[in-house]
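Report on the structure given below.
Selected chains only, in their assembly positions.
The first chain written gets the first letter, and so on, giving A and B; residue counts start at 1 in each chain.
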Amino acid sequence: MNKTRLEAFSDGVLAIIITIMVLELKVPEEHTLHALMELQNTFLSYLMSFIFIGIYWGNHHHLLHTVHHVNSKIIWANMGLLLTLSVVPFTTAWMGESHFEKIPLAAYSANLLICGISFFILQKTIMAHYTHSTKLIEALKKQEKKGVISTVLYIIALLSSLYYPWMAGLAIATVAVLWLIPDKNIEKALSE
Amino acid sequence: MNKTRLEAFSDGVLAIIITIMVLELKVPEEHTLHALMELQNTFLSYLMSFIFIGIYWGNHHHLLHTVHHVNSKIIWANMGLLLTLSVVPFTTAWMGESHFEKIPLAAYSANLLICGISFFILQKTIMAHYTHSTKLIEALKKQEKKGVISTVLYIIALLSSLYYPWMAGLAIATVAVLWLIPDKNIEKALSE
């Protein structure tokens, strides 16, 4: 079984997830700048989630690059990741509409944490089938540290969301920045 | 005519079906854990349907793998499957929002039953064009027993939904588990 359809299906689902979030930007009834400004929290949430889905798409891209043989375990680990990511538009909208209230912020943090765990499971499932090592595989293994740090930051976000919302926001933003910085090892491995 | 576009179109439709279901997770107006918890039945329905669409995607993947020549009959049998699956988000949402009321549960069971029949028709349509047998084709034929058992379970779900909703839920969950267990024959056929 080749991986073309797995990639195509995942790309389709990720493209839909990233785009339907914009449906939560409800058209304001008034036609004023003020009405538009009231959407700023919803838009900020959208922006954050757009970046996260974009990061996942890139990482998914790299990870699938190392796969030669797709089996049931990989298909279902991938479905698990898509499932957890598909809930992001929901938590994003709730967080935005609530203007970053505690519980919605906690729900968003929890969602990102679960997405991270799902990706980790997919990575482990795929890695269990490596028969030999390549530069890209080594680079992905080195990147696992980032995954651990992200997990810790997500937990901090989840715990702090109920008491210091700003700290949760900071922790989540830090994860985004962490992954937005291009990984030298991966760039090198891919260009070779 | 090659099958690339048939696969691409089906992947697109399945990706959209699996993702738009999450639009039924309506953002709660209150920002409490309690409000989130009230969505648990909607979420449970979503989870169940996500797994079912995932199973169909996998089976569709295997089935199309055995096709060399796409003709009108196969295209329309495939359209029939996509049509019945496209109604799943509707019955899923109705079942979830009704907190598993009898009629919506029966509608969901009926929908799954019809999806199963559509897949069976697609499989038979494709099988009618096999000119010789491969390991994968043999594995798919052995898998037909699962299809029969599933059909019986769907009918049990449909009949019991009006009297013992829990039995309908159990029957449907059993079908899901039945298909989630990787099929050894297919795995072997694909890896060879």
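Keep in mind that, in the parts below, contacts are C-beta pairs under 8 Å (C-beta built on N, C-alpha and C of every residue); 3 or more make two chains touch, one makes a residue touch a chain.
On a predicted model such as this, the values are computed, not experimentally measured, just so you know.
Novice: Can you report how many copies the full complex contains, not just the 2 shown in place?
Specialist: In total, this homomeric complex is built from 4 copies.
As a convention for this text, only the chains that are shown with their structure count from here on.
Novice: Quick check for you: after a Cα superposition of chain A on chain B, what is the rotation angle, between 0 and 180°, in steps of 5?
Specialist: To map chain A onto chain B, rotate by about 90 degrees.
Novice: Can you work out the whole-Å distance between the CA centroids of chain A and chain B?
Specialist: Chain centres of chain A and chain B, defined by C-alpha means, are spaced 26 Å apart.
Novice: Of all residues in chain B, which touch chain A in the complex?
Specialist: Within the complex, chain B contacts chain A at residues 7-8, 11-12, 14-16, 18-20, 22-23, 25, 27-28, 31-33, 36, 47, 50-51, 54, 57-58, 61-62, 65, 180, 182-183, 187, 190-191.
Novice: In the complex formed with chain B, which residues of chain A make contact?
Specialist: My answer: residues 1, 5, 8-9, 12-13, 15-17, 20, 23-24, 69, 71-73, 75-76, 79, 82-83, 86-87, 89-90, 93-94, 97-98, 101-104, 107.
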